[in-house]
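All protein chains but one are shown in place.
We just call them A and B in the order they show up, numbering each chain from 1.
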Amino acid sequence: MAEKKRVYPYIPNSEPRIREAMLRETGVDSVDELLTDIPAELRMKGRMNLPVPFSAEADLKRHVEGILSRNITSGEYLSFLGAGCYDHHIPAVVDEIIGRSEFLTAYAGEPYEDHGRFQALFEYQSMMAELLDFDVCNVPTYDGAQAASTSLRMASRITGRKKALLAGNMNPDRLRVVQTYLDPVMSVEIIGWERDSGLLDLEDLGSRLATDVAAVYFENPSYLGAIEDQGEKIARMAREAGALTVVFVDPSSLGVIQPPSRYGADIACGDIQPLGIHMNYGGGVGGFICTRSDRKYVEEYPSRLFGIAPTSGKEWGFGDVAWERTSFANRETAKEFVGTHAALWGIAAAVYLASMGPKGMADLGKVIIQRSLYARKVIGEIPGVSTSTPSAFCFKEFVVDLTRTGRKVGEINEKLLSRGIFGGKDLSEDFPELGQSALFCITEKITMRDIDRLVEVLGDILC
Amino acid sequence: MTSRIRPFHHMRWNEPIIYQLSVEGQRGILVPEAEKEIEQIVGDGLSSIPGNMRRKDLPNLPEMAQPQVVRHFNHLSQENLGADSNIDIGQGTCTMKHSPKINEVFARSHKITDLHPYQDCSTVQGILEIFYRTEELFREISGLDRCSVQPGGGTHGVVAMVSMVRAWHRDRGEDQQRDEIITTLFSHPADAAVPKAKGYKVVILPPDEEGLPDLEAYKNALSEKTAAIFFTNPEDTGIFNSRILEFTELAHQKGALCCYDQANANGLLGIARAREAGFDMSFFNLHKTFSSPHGCGGPATGLLMVDRKLGVYLPVPVVRRNERTGRYFLDFNLPKSCGKVKAFFGVAPVVLRAYAWIMSLGADGLEEASRIAVLNNNYFMKKMLKVRGCSISFPRHPGRVEQVRYSWEKLKEETGFGTGDVQRRIADFGTHYWASHEPWVIPEPFTIEPSESYSRDDIDEYLEIMEQISRECYEEPEVIRHAPHNSTVHHIDHEYLDDPGKWAITWREYSKKYTGYFQER
Partner (left out) sequence: MTEGRSRDRKVLGLIVNPVAGMGGAVGLKGTDGRAVLERALSMGALPRSPLRVREALEALKRIADDIRILTCSGDMGALESERAGLPTEVLPIGAGPFTSAVDTMEAARKMEASGVDMILFAGGDGTARDIAGVVGTRVPSLGIPSGVKIHSPVFGRNPAMAGELAGLFMSGAKVALEEREVMDIDEEAFRKGTLRASLFGYLLVPSERRFLQGGKAGGGKSVAVELDGIAQEIISRMMPGDLYLVGPGTTTAAVMRRMGCEYSLLGVDAVRDRKTLGTDLPGKYILDLAEPGRTWLILSVIGGQGFILGRGNLQVTPEVIRVVGKERILVAGTPEKLKGLFGKALFVDTGDPLLDLELCGYTRVVTGLGEETLFRVER
């Protein structure tokens, strides 16, 4: 390649004189002399055919923002979408902290130079453990789906069994990830659920529980929004069959709803996205796994666990607990792994929980329940629309059945969109038994006026 | 010349644990309250919760006002050393480079942060266009044809590749027969760990005397049982396997797929690609080579590229463009898909940053980045090998691409100090290094990767630090023995991290085991 005149702002040594001087000191005339290990047949022929770059920052800004301007955000429209990703309010302080370059641009330093990251994530673990009423929480995994998968693999290693029973009313997107992750080491069976109540079918569960079942997995709230209140019974049935109970839980509910540890769950998992992380088109996800501080459990975590330790200077010190366990594999024929997951989102959740405090989390749960009760009531009053089945108590999401309107969800959502509203997630493909139904979500950002507007527009569309 | 060594001292706030800052009654942020009318209609809401499911106690979270929250976390951030603040070349294999600030402006724009994944495609044309254009860019960068941005990191990229391998062989009815995956000793450890987690047997090729994967051993290992090969190249030693084409051709002859771990592709952009080397798939860490910041360990992306024949096995959904309307959409209709590897569609802000980075540099700029990374590395190596006690792994093969695995074996023999000791001491100079993955086949290893972001002065400063530490090992052992001196904390007692009776993974567990400063209850 001919020596170029261009000096790149991100590449200081592209400056020709420096480049020359460094080549000289390295003892070569050109970079090509340093690449002789790459034989001709492997060398790229010609140049990459890439678009002409926007070398000036001003031009790049214009280009990228031009593309992004074609997005319409949940803030610009009124959004009732949830289904695993939630438009909660993000406290400004969260963005401020995770935008700090010391956190944003750090990677894997030792506790001596990256003390702050270790402490922040230890505090994240500590606050999550309190929220979940468990003793141990990990550094975030990729997402809730992986946390669920890993929880099931942990259960398999602990029990020495290879089958997972998964609630039929679980999040279908998550189910697909779990299936990929468990294949072919564990097999999966789906537990039925009651169409009327929206809760798990315990008879069906009972018929499936056998000596090969490692874990019974359900979600709380379920994908369809219902609070599963049979947890204690489910956990007892699982325990009697020698299986563990794994519960996926929405952490934003835990200011007012009992955490899984209190109805017999052995492992609680979930996604921290609702705790102060922007939706990011589904990229703002991070998983958590909580258990008792029982060595049997702790040693099966594949993820990093930061612990607190004394130092010779009497400071709080931190480091990886039981580092070896990441490769411990006592029963399973396969191991899991750690890597770069979602640590920054863990710090975000820490700042969020510290800001919210106990009362904030309780207030959050309360207002969400009140507004979603109201929404469920007033939407259900629209002629042809039903919100009464499944009938169970819901936290922030509920099923809106539009079957009797004779219209398709897709069609209605299109109309809502034209009026500036993102309607609920269409359930007709994943849950055909629900007919033309949609899953609506109410967060604390949705006001009474927003709900009333939805009702009004829906009424207009449907009449 | 005056010394470049700085009288550095890391920030030391002696910051309390957040629970120690809690003051009853304080609030950090207030939450909206339900409207009066709603309250009249539905009541307090809480009494509607099934009795056994209502949490009556408050979770034990700290109670803090906002200024104290901000100060606490600012202190913690100041006790952290980001790539923006140091000459971050000591974390070889990880490609620490500058994350351009304009890309942060993009990534923080509400036009991307506030998008819901289930919005109608017509409302997310911008981000879909970014995904689509990124795929087009990577076709050129890799030479391969189809893309998934779903994997959430490098290890996750390996997960996706293993899942693709299984889907491919299953489709051919050979899944049961092909249960082995071959990798090399100096490929990234994930290339062995992930296949094992996904039920494969792993066969590891040792290096030959030049540090290259032993070709004869490879021929011996290949068989009708081989499902795929998983190779990193250049390997973690920095050595490029120039016979890679022989490896991939032999694998194909046996019906195996060839998977390339290009988590770190920083020495090869525009120079050598997966396609020419005969690979069927490759993944790229957008948080390494393509500049997205590492975020203390994620969120990240291991973008996957595959050959055309493998396109139908990609994780769902894939982004497509309707040629007639010019509109972008998500295609879930891949019946042979290997499934999903991540919730929703991937980490959009990371993809966006990578896109912007590539678009700011273009073909020439990307190649310049790699060429300068190679130059920086070789410049550093030449000088580093003059530092007393330091040597290179596999001296019979001196060529290195973008990183080098060095050894302090001689230092250890002559002074008793090894790489762990140097690592403790280097924290006193405002930078750091990472030893290397275990097992330490190279004795007392460390891996340096001076990517294109570092100036000659930066590199010289780092070298001077290494020289000084080496000198201290020989002449002032006490300085090394008690290091770090200028760090946030002093020597950490690891026994509290390894002993189940002593460890505390949360403050709550600490409080159950201890009172005060580690006084057992």
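Assume contacts are C-beta pairs under 8 Å (C-beta built on N, C-alpha and C of every residue); 3 or more make two chains touch, one makes a residue touch a chain.
Everything numeric here is computed off the predicted structure, so don't read it as measured data.
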One chain isn't shown here. Among A:P111, A:G168 or A:G423, which residue touches it? A:P111
Touching the absent chain when the full complex is considered, from B:A193, B:I448 or B:C473: B:A193
With respect to the chain omitted from the figure, which of B:T155, B:T232 or B:T289 is a touching residue? B:T155
Taking the full complex into account, find the residue in B:K201, B:K254, B:K309 or B:K336 that is in contact with the omitted chain. B:K201
May I ask you to list the residues on chain B that touch the chain which is not drawn? 94, 155, 185, 188-190, 192-193, 196, 200-209, 211, 214, 216-218, 220-221, 297, 412-413, 416, 420, 423, 434-435, 437-441, 492, 494-495, 497-498
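Everything that follows uses one rule, which is that only the chains that are shown with their structure count from here on.
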Centroid from C-alpha atoms only, then distance chain A to chain B, rounded to Å. What do you get? 19
